[in-house]
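Below: the structure, in structure tokens.
With one protein chain held back, the other chains of the complex are shown just where they sit.
In this document, chain identifiers A and B correspond to the written order of the chains, with residue numbering beginning at 1 in each.
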Amino acid sequence: MFVRVQDNSGLVAFEKALLGDEAAFAELVRQHQAMVFSIALHFLRNRAVAEELAQDVFLHLFRKLKEIESPTHLTNWLRRVTSHRCIDQSRQQKYRPRVGLEAAREPSISPKHSDPMLQSMLDRLIQALPEKPRMVVILRYQEELEPGEIAEVMQIPVGTVKSILHRALAVLRGKMERGAHA
Amino acid sequence: MSAKQFAVVLFSLAICPGQDLIQSFDWAKLAPKASETVEVNLDGFLLKMARSFLSDSKPDEAQAKKLIGGLKSIKVRSIKFNNEGDYNMADVDKLRMAVSGSEWSKVVEVKNSGSKASNVGVYIKNNGSKTEGIVILAAEPKELTIVQVVGSIDPEQLRALGDAGIIPKVGNVLPVKPKSDKKD
Partner (left out) sequence: MNEFEEQLKQTLSRKQPAIGFAEKVLARTHPRNHSWKWALVAGLAACLAAVGVYETYRYQQGQFAKEQVMLALRITADKTHVAQQKVDQLNHRSFLP
């Protein structure tokens, strides 16, 4: 399991931001912007919309900062709010994938070779996943969270997370393999 | 009624400078018989307000403004009746008794008896050479009017308003200088 250690600068910035220090809040944003933005970007596949959503999440944080208890709580809070907002946004139909998983074009190259083209194909397959599986995969492989942590973020049972993840990986792997043998 | 009791009644009826003659009268009793009622209640605040809205550039308003300058209140109650005898002249006499105190000068008091009985009186309250109020009682066959003005009023100014045609001509009833002696 990959563990991100919160360094001391994060704690200082968090405590200062709690006291209303704008520069410290900006520092907090810089520390977490890649995480929030990437969840949104990988989920929505639209850079401008993802950036807008990420800004909204941090604005929401600015208003709710007093309710955040610790830097760890802050990270979990940001993941939870971002994932929920992404799913909500997707449900508004605007950025829901127009094609189903089965209809997605399969990559024509082997996953063994890691290159931008392959990543793009895999990216497209992830994009074709339904909302919950897509977010589970993003949280598992972008944020490297354990199923228990994903369950906490998405507020669904661990068993459900495991089952969703298992099925999503099988579908993705199958598509990739079929693509490799095509 | 003993002399003492009579004196108490007279004393209680005598209007003091701040006493409200109009309020002391039972108007509610007459209301059902009235065909038209006019009621004016101007206290110090409203008079001040009226003064600020009366123009100095318009002669009539300037004159009225000057006239009400020293007044504390103006109250008017006028009731027109459908029929003669709709009100009791004895009630009017009570009102007249209220302005019969030594501080009051009876400027005019005219009583007509008979079928067309009427009763008109003008009373001025003086304090030295200063007029502190005017009460006008006009009890006509089908109309009863009481005007009660409290404060320093110059009858000459009232007459000037009449002469200017702004209000009806006042005539010579009101003295140019307030008199302390009674006139019948």
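One rule holds for everything that comes next: contacts are C-beta pairs under 8 Å (C-beta built on N, C-alpha and C of every residue); 3 or more make two chains touch, one makes a residue touch a chain.
Predicted model, so just to flag it, every value in this text is computed and none were measured.
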{"item": "Residue of A:Ala54, A:Ile68 or A:Met154 in touch with the missing chain, whole complex considered", "value": "A:Ala54"}
{"item": "Which residue of B:Ala34, B:Met89 or B:Val108 touches the chain not shown here", "value": "B:Val108"}
{"item": "Contacts of chain B with the absent chain, listed as residue ranges", "value": "38, 40, 42, 46-47, 49-50, 52-54, 61, 64, 67-68, 74, 76, 78, 108, 110, 112, 118, 120-122, 134, 136, 138, 140, 145, 147, 149, 158, 161-162, 166-174"}
{"item": "Hidden partner chain, residues of chain A it touches", "value": "22, 25-27, 29-30, 33-35, 37-38, 41-42, 50-51, 54-55, 58-59, 62-63, 111-112, 114, 118-119, 122-123, 126, 137-138, 141-142, 144, 169, 172-173, 176"}
